[in-house]
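Below is one structure, written out as structure tokens; comments come after it.
Here is chain A:
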Amino acid sequence: MTLHRTRFLSVGITAAVLSAALAACSSSSSPTGGSHAKSPVVIGASLSLTGDFSADGQAFERGYELWAKDQNAAGGLLGHKIVLKFLNDASSPTQAVANYQQLINVDHVTFTIGPFSSLLTGPSAQVAHRYGYALIEGAGGAPSVFATKLNNVFDVSLPVAASTLPLINWIASLPASKRPKTAAFPTSNDPFTQPQIQFAMARLTKLGVKAVYYKVFPEEPTQIKGIADQVAAKRADMVVLGSTAVPTVQGFTQAFIQAGYNPKIFLATAGPDQGAAYLKAVGHLNNDGVMVPNAWYGGSPNPQSKKMVAEYIAQYGGTASGVNADVAEAYSVGQVLTQAVNATRSLSNAKIIAYLHSAVTLSSVQGPVRFDSVGENLAATAFVFQWQKNNFLQVLPPGAGSAAVEYPKAPWGK
Partner candidate 1 sequence: MIASGLRFGGVAALLALGIVFPLVFTNPAVTSDAIYTLIFVAAASAWNTFSGYSGYISLGHAVFFGSGAYLTGIATLDWGLTGSQVFLLLPLAGLVGAIIAVPFGLIALRVRRHTFVVITIAIFFIFQLMAYNLQSLTGGTSGLLAPTVNFAAATYNNPFYYAALVIAVAAVAVSWLIRRSRFGLQLRAIRDDEDRARGLGVRTMRVKLGAFVISAVPVAMVGGLSWYFTGLIDPSSGFDPLFDVAVALMAFLGGLGTVAGPVLGALIIEPAQQYFQGQVSAGYLFLMLYGALFLVVILVLPRGVIPTAAEQIGKWRDKRREGDGGLAGHRLAAAGAAPDRAKELA
Partner candidate 2 sequence: MTMTEAATAPSASPAPLLRTESVSKAFGGVQALSGASIEVGRGTIAGLIGPNGSGKTTLFNIITGYARADSGQVYLDGRRITNLPPERVFSLGIGRTFQLTRIFPTMTVFENMLIAGQHKERSWNPLARAGGAASRRHAMELLDFVGIARHAGALAQTLSYGQRKLLELAYVLVADPEIVLLDEPAGGVNPSLINTIAGKIRELNAAGKTFLIVEHNMDFVMGLCDRVMVLDYGSVIAAGPPAQVRADPRVLDAYLGTGEDDDAQDGDRGAGHEGA
């Protein structure tokens, strides 16, 4: 019966074609690493261009590209032109792992730089570690990333748990009569935000601010209005919202406005730092007075940052306040890599790993960078920013270059 033979023949042929295709994939990539004197340096990253992290992934892509453009204009890395190689991971750790395998073993990149979010950074770091690659990254700061104690992970951004400290210190500096009396602490069940909110609640309670609401909600809540209305009903003087992205902040903002509730202080841990994306979602009338902690902002007086922002606006349009902080995180990754390559005069991952562990202090658009043994940036400074009339300003800690805190925050819709 020829039927069986044909049936299995078809399977066999397909398998053969597939393996041939796979083989072609693996052989088509001629070595691009720096064997020739002035051949390009290929730097690879997996980015989330679709899926849950797609907004951040896009911003990261822009940050990396801005850096490569700037650095190539300045002569590349040790005279080698920088070529970036991105693969999309669709926000999936599985795909991210596959992508770094591909970047290292097929594309033979010289360096790997990080994806967006700790979720993808953790497993990606293990792949990079397996092949002796450093993974310099700007958005993988969760404790789980550092808990594995890999020596090749370097997070250039701010460790987050104490990010609200500038605000807490400022409240402590107010005369007792002017301090907020009550505070509400809704937070998403995210590994970042929950510790931040608990930290803020503990410190503020010590200052005599009464916590009238603390509840954890899912990372992507479906009925934000209901949760926000429960918060609004408490009429607390201040709200510290543990958010991870724009939609949550937008949902709370809208519900607060609808409920006619305007806290004196409204801080969200993430979302308001996303520039134009945040403004588009909440509208141009509803951002005044909203705070967010971060390490960087578009109006930063840091000269490197000013240059980057100018280039960003030239390329993508908008205003300084509209630049997503993710862009700076990605750009900083490139800057740290540049400094390590220049200092070691080498494209060797091993030398760069050793160098970055040597407690040197490097600079970035986000400020100084110095790594501890597990790759956390100890030198990063926390700022608190506030939207004031569609401008994103640094208000805390008070000092040179800081604007005055708008307190109490202006009414909505102004």
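We adopt the following convention: a residue touches a chain if its C-beta (ideal position, glycine included) is under 8 Å from a C-beta of that chain, and two chains touch if they have at least 3 such contacts; residues count from 1.
Here is how the candidates were picked: all candidates are chains of the complex that A comes from, given by their letters.
In this text, all values refer to a predicted model and were calculated from it rather than measured experimentally.
K.L.:
Among 1 or 2, which touches chain A when you look at the whole complex?
P.N.:
1
K.L.:
Tell me, which parts of chain A touch candidate 1 in their complex?
P.N.:
1-12, 14-15, 18-19, 21-23, 25-26, 46-47, 49-50, 52, 61, 86-90, 92-95, 97-99, 101-102, 104-106, 118-119, 122-123, 126-127, 129-132, 142, 144, 147-148, 150, 189-191, 218-219
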